[in-house]
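The other protein chains are all here in position, but one chain of the complex has been omitted.
And then chain A:
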Amino acid sequence: MEEVADTKARKGGARLCSLCDQRRAALKRPKTLEQICRECFYKVFEEEIHQVIVENQLFKPGERVAIGASGGKDSTVLAYVLSELNRRHNYGLDLFLLSVDEGITGYRDDSLETVKRNEIQYGLPLKIVSYKDLYGWTMDEIVKMIGLKNNCTFCGVFRRQALDRGAALLKVDKVATGHNADDIAETVLLNILRGDIARLSRCTSITTGEDGPIPRCKPFKYTYEKEINLNQICTYAYFKRLDYFSTECIYSPNAYRGFARELIKDLERIRPRAILDIIKSGENFRISTNTKMPEQRTCERCGYISSQKWCKACVLLEGLNRVCQSWVLGEAKALIMMAERK
């Protein structure tokens, strides 16, 4: 007991990096609570990502990979780190930036400017696909139609399809997204809360959609959000002075995911490794493989991959158009009544 107290006191006084023992410690690493200096932090951060990529065989040499870029910190750091590691360890990849324009004024138009700057800064070709072109609706129009409660569902479903379509246009072999450990832990909790056992068995995989045309992978699966971006001074994105857009989506406060996020934040304060523990639990859940899993077909309306007759995006669009029609009809009726009164 006493020796431990001694080492603690020693650390408190000198504050040297616990990895290199030479430079002054600049931050306490959120994942392990070690005191480390900036250079060691970069090294350890990038090295861990490299290990994840190698151990899980995420990429093969010569592959064309699209990075889902929103302009936010996760995708910016992903673009930067992937191009760095590609150079340093000779992955032999062709990297592209793929961005989705949901049509949210005041949020997405600003972050798209950031992505355009990233295109120049990292020298990666950029492609932007928009909801307006693909579906005929922007998120602002959708929110006006259905309100603030279920809009995240629409955005998520549409975005997934938009990414796939953009990836097909770019003719890439894989899409890499910036989902970090916190995101995956939140998803595991959400799926337990919502009773979705099928998604629960799939959500912890580092690569999904392998049996489809374009698989999606998450190199940041074990990276803490706090290490990518902390509210205080020390962050990878901040330290490296990367150009990113740091506001949250204006519609996000009402999302159900907010509950899970609050819990995760509180847990991280008590026990930082809880986030990785949730992911580990999610990977180890005993879910029988002959639980009814959806069969894969194609949507009759648009030809996209689907487990039902119509893909979810088409179903949502149909619903939107109907609401729009009934709203338009309601408006028309009101106008006619007003005209009749006159």
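Observations
The working rule: a residue touches a chain if its C-beta (ideal position, glycine included) is under 8 Å from a C-beta of that chain, and two chains touch if they have at least 3 such contacts; residues count from 1.
The working rule: contacts and distances are computed from a predicted model.
Only one of "Cytoplasmic tRNA 2-thiolation protein 2", "BRCA1-associated ATM activator 1", "WD repeat-containing protein 75 isoform X1" or "5-demethoxyubiquinone hydroxylase, mitochondrial" fits the UniProt record of the hidden chain, and that name is "Cytoplasmic tRNA 2-thiolation protein 2".
Across A:V44, A:I128 or A:I146, the single residue that touches the chain missing here is A:I146. The missing chain, though absent from the display, is touched by one residue of A:V54, A:A168 or A:I287; that residue is A:I287. Contact with the omitted chain, checked across A:V44, A:L134 or A:I197, is made by A:I197. Touching the missing chain, out of A:C40, A:V188, A:C217 or A:C299, is residue A:V188.
Although one chain is not drawn, its touching partners on chain A can still be listed: residues 4, 146-147, 149-150, 153, 188-189, 191-200, 259, 263, 266-267, 270-271, 274, 276-278, 280-288, 291, 319, 322-323.
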